[in-house]
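Please find one structure pasted underneath; my questions will follow.
Every protein chain except one is present and positioned as in the full complex.
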Amino acid sequence: MNQSRGLSLLLVTPALIVVLALFVYPLFYSLVSAFTDRAGSFSLENFDKALELYLTDTIFTVVIIGVSTALIALVSIAIGGYLTLGENRRAVAMLAWLYRWPLFVPFIVAAQCMRTFLAKNGLMNNTFVSLGLMDVASTQSFLDWRGIIVTFVWKQAPFVTLMVAGAMASLDRSTIDAARNLGASRLRILLEIVVPQVRGTLMVGLILSFVTMMSVLSVPIMISGGSPTMMTVDMAYRINAHGDYGVANALGFISYLLTGAAAYFYLRQSVRERSA
Amino acid sequence: MIGALNLGWLPRAIILGLLAFAIFGPLANLALWAFAEAWFFPNKLPSQWGFRFWEVVFRPTGRAMEALSVSIWIALLTVAVSLAVSIPAGLALARGRLPWRALIMLAFLLPQAFPSLPVYINVARIFYQFGLNGTVAGVVLVHTLHGLVFAVWITTAAFASVDKELEQAARNLGASGLRTFFTVTLPLAAPGIVASAIFVFLESLDEFTGSYFVGAPEIQTLPLTMFLASMGGNYQISSITALILLVPSIGFMLIVERFLKADVMAKMGN
Partner (left out) sequence: MRKLWLLSTALAALALAAPAEAQQRVTINVMTAGDQNMVDYITEFLGPQFEKQNPNIRVRAVGTGPGEAGSQKIWERLDAQKKANVAAWDVDVGVVHQTMAGQMVNEKLLDRYRGSIQSGSLVTRDTAKNALGSNVDGYVMPMFHSQTAIAYNPALVANPPKTFDELATWAKANPKKFGHNGIKGGMSGQAFVVGWIYANTPNSQQLMEGPYDAAAKNAWTPAFAKLKEFNQSAVITPGNAGTLDMLNRGEIAMGPVWVDMFYTWQAEGRLAPNMRLSVIGPGMPGQPMYYIIPEKAANRDAARQFVAFATSPAIQAEGIVKRFNWYPGIDAQHVQAHLDQQVWNKLFKDVSPQDLASKGKPLPMAQYFKEILEAYERQVAN
């Protein structure tokens, strides 16, 4: 069913209107506020202040989310790979059943779970102590940057895995079987045959996770109170404690640039694949 | 050799066991808190168990049940509106000839890419002018925006995975474009569309920030109740509310693959 250009545009218009009216228009408000000083004229004052106070937090945010994204990629490839190439049927079935549990757990619920699980005397350390793997004195709290990363990976990895495993399952098995018959190790098959073919899906999943994590407020607030913290916390704080929409919106603009950079890589890759 | 074979299950079992702990540990923790009436250091487990806090959540003034039904009602409406705009859009993106197609795809990602807090505050200001604040309609619109990327991207992937030759065959047999769409394309894409509906439903059910700015005080959703309890350090109340929120999440998780076929997943975002 090939449509004409006009019909296609008409069909996509209602959805675009939703984005324009409920997102682009309010976003425009917020951009204006980012570039306006208190007197109402154009200025970069808000950005000066945002960078002066929150440069560390910006870097911290990029590092946290970068590390989380990388770990999510690793976990999803490992689980997806085992599901595709694993030979023990029972283990594959168990893994397939197991990995998806956090899939739709809301961030706020995930944060609540982790807050008490990863604490110094939380359930995790208590379990290790009870099993004799650790003594009480050497326990430490993971409620800092590590806790944020753990929560992000716990929550987002199943989502990317679901996508990646789906893509892997729909691959043509003949190349894999051929390589297997030639005696290639499963790890090699995974890295040299399977992963390159699902790269597109993996990237999409990772970008979706990246931008989702960029705008989560509940996890950093609930997991780690310390500084440095993530930009969303700073934004909320600027508004809540100071009513300072200017700096908050400037921070929003910076995080927009960061996600824009991530999206750019996706766009570049998708264009390259289309022209290939 | 034989010994090695016999122990071959061990590393696998250990890894699966650790994974199970990592996945279920935090969830089990939630369940423990929901039934803990007293849990002081240095006790490793609660010293008193009971349903006292469940009674607090479910008693009439707790309004948890009201919040739950409001949340579900909003989520259902959000699904209806999302599908109404995303099915045509998905069709056009999958099958049509669109200029700047990649850019349009990206446009739907934008709301997810920008931290929502500053946007919602401005949405609230705009909504006041139309009397949409504090109405179900206002919250539904915000939730629609929030879930739009899933709705459009998954629907697009669902349509893209429908075999074009089947459509062509129907056309060759003389079916009109519209008829082909309803008898061939739509039924074949239906599982993917259901999957997108599930995503939208869950996103709506779990959404907090937008509901607060646009909906409160008239509209009280479950995440709002839970956020307040959690930030107030009332772990029992928030754990119980969280468990309620988890029921549909886990339920859908268990069946999602029935709808989200591998071939659809493979086409996501393309």
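We call the chains A and B, going by the order they appear; numbering starts again at 1 in every chain.
One rule holds for everything that comes next: a contact is a pair of C-beta atoms (placed from the backbone, for glycine too) under 8 Å apart; a residue touches a chain by one contact, two chains touch by 3 or more.
What you are looking at is a predicted structure, and each value in this text was computed from that prediction instead of being measured.
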| item | value |
| --- | --- |
| Touch with the omitted chain, as defined above, among A:Ala119, A:Ile149, A:Met231 or A:Leu258 | A:Ala119 |
| Which of B:Leu32, B:Leu77, B:Ile198 or B:Leu222 contacts the chain that the document leaves out | B:Leu77 |
| On chain A, residues whose C-beta touches the chain left out of the figure | 11, 14, 52-53, 56, 115, 119-122, 141, 143, 221-229, 233-234, 236-237, 239-243 |
| Contacts of chain B with the absent chain, listed as residue ranges | 37-42, 48, 61-63, 73, 77, 80-81, 83-85, 87-88, 121, 124-125, 128-129, 133-137, 140, 178, 182, 212-213, 216-218, 220, 227-229, 231-237 |
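Please note the rule applied: only the chains that are shown with their structure count from here on.
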| item | value |
| --- | --- |
| Complex contact set, residues of chain B against chain A | 9, 12, 16, 19-30, 32-33, 41-42, 44, 84-86, 88-89, 91-93, 95-99, 102, 104, 106-123, 125-126, 141-142, 144-145, 148-149, 152, 167, 171, 177, 180-181, 185, 202, 205-206, 208-209, 223, 226-227, 230-231, 235, 238-239, 242, 245-246, 248-250, 252-254, 256-257, 260-266, 268-270 |
| Chain A - residues contacting chain B, complex | 1-5, 7-12, 14-19, 22-27, 29-30, 33, 88, 91, 94-95, 98-114, 116-117, 121-124, 126-127, 129-130, 154, 162-163, 165-167, 169-170, 198, 200-201, 204-205, 207-208, 211-212, 214-215, 217-218, 221-222, 231-232, 235-236, 239, 245, 248-249, 252, 255-256, 259-260, 263, 266-267, 270-271 |
